[in-house]
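Report on the following structure.
Omission of a single protein chain aside, the complex is shown with its protein chains in their original locations.
First chain written, first letter: the chains are A and B, and each begins at residue 1.
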Amino acid sequence: MQYFLNGLPLGAIYAIVALSYSLIYASSGVLNWSQGDMVMLGAYLGFTVVQLLHLGFTPALFISMAVVAAVGVAVQYFILRPLRERQSPPINVVIATLGVAIMARNIALAIWGPDAQNFPSPVSPAPIQIGVLSITRQDILIVVIGILLMLVLHLLLHRSREGKALRAVAQDRYAAVLMGIDTGRSDAVAFATSAALGAAAGILVAPIFFVTFNMGAGLGLKGFVAAVIGGLGNIPGAIAGGFFLGVLESVTGGQISSGYRDAITYALLILVLWLRPSGLFIRKNRQKV
Amino acid sequence: MKKQTMLAVAAALTTLLLPLVVTNQYYLHILNLAGIYTLITLGLNLLSGYTGQVSMGQAGYFAAGTYVSALLMLNSGVSFWVAMIAAAVFCALCGVVIGVPAMKLSGPYLVLVTVGFGEIIRLVILNWTPVTKGAAGLTGIPLPSAFGFRVVSERDFYYLILFFVVLGTYVAWRLANSKVGRTFNALREDELAADSMGVPVNVYKIAAFAISAVYAGVAGSIYGSFAGVASPDNFTFDDSVGFLCMSVVGGNRTIGGALAGAFILMFLSEALRAFQAYRLVIYGAILIFTVIYMPQGLAGLMDVYRRRRRPEGRP
Partner (left out) sequence: MSAALPTMQVQDISRQFGGLQALKSVSIDVAPCTVHGIIGPNGAGKTTLFNIITGITTPDEGQIRFEDRVLPSQQPHRLVRLGVARTFQNIRLFKNMTVMDNVMIGQHVHTPTPILSILTFGRKAREGEEAARREALAALTFVGLEGKTPELVKNLPYGQQRLVEFARALAAKPRLLLLDEPAAGMNPTEKGHLLRLVSLLREQNYTVVLIEHDMKLVMNICDTVTVLDHGRKIAEGRPEYIRSHPDVICAYLGKGSQRA
């Protein structure tokens, strides 16, 4: 049960990265492998804002989200757009976003160096006891803010004009174009939102994680796994997948073996995909002949 | 025609005599490494370029090839060649095992399965310490010997690797330019149509997985003896990504592209050393640029050039 609780904060982070993948996949049809690195950038930027500008946690959060969102838009504009115009095969898009990831990681390395940074937490690290279970304030913060962010996203998608445009594009891109929706703009919104969410996740997780230039690699992969579990393109599924993965990792890591933990996760995943090729939480899509 | 044969002969001679000219051991080492990677990209091109099954887990087969081969040599004292064959067979089986769930999947789901496989292999190697020595890795992997000659130096390895690259290229080339290659391409283009025209889709897909696995396994087996040591750090997801990049940059729908890709990226990586800290940043930028503006890689560029010179198409 403790493992379940421990898995929640990590699950929240996975969920955020996962829904970023799904958001971009649903609206643009691409896999953005630099998603995890947005998290990394967010963490580092937040750290810099706090250390250099001596601002608090909240301004750091917002500044970081804004800057990383701009990075996301740049990626969409300079990389996704030309690829789309040239109708490049999907494998090229994968490589391009991987290229972005490589660049991001090495720029971070050049700026902030190879050592892990210590990010101070806005709340006390002392754990709270609830009976036999314990949880830290940071963990609670992560989960709470994580859920808040997801709510904000939900509102954005369902109440705002940009959000509605995004959902239309996700359902049927061609029809959306015919309806006059600027898909370039909706793509940019998707990328900006995903990047901002990633940055927020980065700042949230920084106090309990090792913040290094390479942290995006592992997170990006896990986030992708979570998104697939939930059914790629399915946002509630991605959230469910993220929490599911976080808890699964925590439980298998604790109960079975910590070394093989990821191997078990992947094996389970392959098994799931074999039996239900479209993911756990999505209904099967029929192919048009 | 004569000009082409002369060029071919010149190229062959250059390749054969290269290690006599290039005496810098470091450069020779890089060349050898590129050669080993070329074996991987040859298999990957057949799987991902021709058959359209994007794999980001080739490092898994590569690792399996290295470890199976090395462990057999270290623990059972078999020769390099026997070990290699065993590694190839094992990898073929791995290819089939992954092919079965993979054949139902496409797009990101397929990618995930291949990634998962690569990671599982790496993690098993990392954690199965009694057998694989875990993170410490294997050392003292025996060198191969052929016809009484021991392959020891960079130059020796050059010729060994050259042999396999030539063999691998020949096999891939023959397969690609036959019914098999045509069928692979058809599967990439429109699987349903191929199915309706009588192609046993699953058989060919699994075959493609197995073939790419064997190529990577053979490469792994050579790599083990070449490096002398092996550890799970050499076979990460990032390495799988690297192989995919080589495949795409060279041009993943041709055999020539496979040859080009590994060498180009290796040399690029080396050439950029001068830039030190920003080396990989530039590398990433070049990667992005290539993939956007040269979608079929270098081989694609050559193909466009060739088509422009002969407007009525291939004879």
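Basically, a contact is a pair of C-beta atoms (placed from the backbone, for glycine too) under 8 Å apart; a residue touches a chain by one contact, two chains touch by 3 or more.
This one's a predicted model, so the numbers in the text were calculated from it and none came from an experiment.
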Of the candidates B:L71, B:A86 or B:L175, the residue in contact with the absent chain is B:L175
Of B:L192, B:A277 or B:V304, the residue that touches the missing chain is B:L192
On chain B, the omitted chain is touched by residues 171, 174-175, 178-180, 182-183, 185-186, 189-190, 192-201, 312-315
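FYI, only the chains that are shown with their structure count from here on.
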Whole-Å distance, C-alpha centre of chain A to that of chain B, is 31
Given the complex, residues on chain B that touch chain A span 48, 54, 56, 100-101, 104-105, 107-109, 111-113, 115-117, 119-120, 123-124, 126-127, 192, 237-238, 241, 244-245, 248, 252, 277-281, 283-285, 287-288, 291-293, 295
Contacts from chain A onto chain B in the complex sit at residues 25, 31, 79, 82-83, 86, 88-92, 94-96, 98-103, 105-107, 109-110, 217, 221, 224-225, 228, 232, 257, 259-260, 262-263, 266-267, 269-271, 273-274, 277-279, 287, 289
